[in-house]
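One protein chain omitted, others in place.
Letters are used for the chains, namely A and B, taken in the order the chains are written, and counting of residues starts over at 1 for each.
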Amino acid sequence: MMKSSIVRHITSLLLPFVQIFGIYIMLFGHLSPGGGFAGGSILGASLILFRFIYGSEATDAKFKATYMMRLALVSLMMYGLIKGYVFVSAFLGWHSVIGTGTPGTLLSGGFIMPLNVLVGLVVAITFYFIAVLFEEGDFNNANTRQ
Amino acid sequence: MKALLASILTLTFIGFLLLAIVEMPAVGSDSSIMHNVVMDKYIEDAMTDTGAINIVSAIILDYRAFDTFVEASVIFTALICIMIVLKRSGSHDEK
Partner (left out) sequence: MQTLVNNYMFIGAVIMFGIGFMILLLHNNLIKKIIGMNIMDTSVFLLFVSLGYIKGKEAPIIVGGEISKMGYVNPLPTGLMLTGIVVAVSVTAFMLALTIKLNDMYGTIELDEIQKMRGR
């Protein structure tokens, strides 16, 4: 928790732009360089900055530990299921749900955009958790239940 | 003594690698053996098969999406292993 008011004010002005930039790189991965990994790294870095400036109690109230772990796990399983559907539907000759679309627009490329978003979520949550674990060692005031 | 032995070992190792580099084609040459039929197929058919403009994204998320799946699970497994290693046993003191 930093007590310097200059840093807090500048961070509160700067963080929304960093997150919008990270989401832009993640969503437009099939049109310009970037993709899931780069966008996920930027989002994870913005979450770490938020925790560093505002302290651990405020961040734990906003992003609960078990909720984010479940989000990462569900994203990974959804990636496997979607890719399995694409593979099997091309192998057996079924008609695919999402077509290719016109190249150059945002809603094109079939399943590439959802896969980018899922990979970016996994990477961002993993980077944030690794930084939390190095600083504190365990989830002290997270509402974990066995 | 230790520095001398380490430097002799490293120089031998790098000498073998440099001997292999002498036989490689120049940087940026057009006739390297790596630019073959596989690259032509990916470049020509990427836009009509997938609809994506970025060829590298089409490769890692459509033609070879299983590699990306296994690598995302590698990241997740590393997070779980770090949680196991850094877990404190018994009672930890108050903050």
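Note that a contact is a pair of C-beta atoms (placed from the backbone, for glycine too) under 8 Å apart; a residue touches a chain by one contact, two chains touch by 3 or more.
Predicted, not measured: the structure shown is a model, and the values here were computed from it.
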Study note, to complete from the structure: Shown chains in contact with the undisplayed one are A, B
Point to revise | Which of A:16, A:33, A:55 or A:99 contacts the chain that the document leaves out | key: A:33
Point to revise | Where the unshown chain meets subunit B, residue by residue | key: 2-3, 6-7, 9-11, 13-14, 17-18, 21-22, 24, 26-30, 32, 34-35, 38-39, 42-44, 46-47, 53-56, 59-60, 64, 67-68, 71, 74-75, 78, 81-82, 85-86
**Study point:** Hidden partner chain, residues of subunit A it touches
**Key:** 32-33, 35, 37, 103-104, 123, 130, 133-134
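Simple rule for what comes next: only the chains that are shown with their structure count from here on.
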Exercise for review: Report the inter-chain centroid distance for subunit A and subunit B in whole angstrom, where each centroid is the mean of the CA atoms.
Suggested key: 22
Point to revise | subunit A contact footprint on subunit B (complex, rising order) | key: 47, 49-54, 56-58, 60-62, 65-66, 68-69, 72-73, 75-76, 78-79, 82-83, 86-88, 92, 95
Check your understanding: Which of the residues in subunit A come into contact with subunit B in the complex?
Key -> 29-33, 35-36, 72-73, 76, 79-80, 83, 86-87, 99-104, 108-112, 115-116, 119, 122-123, 126, 129-130, 133-134, 137-138, 140
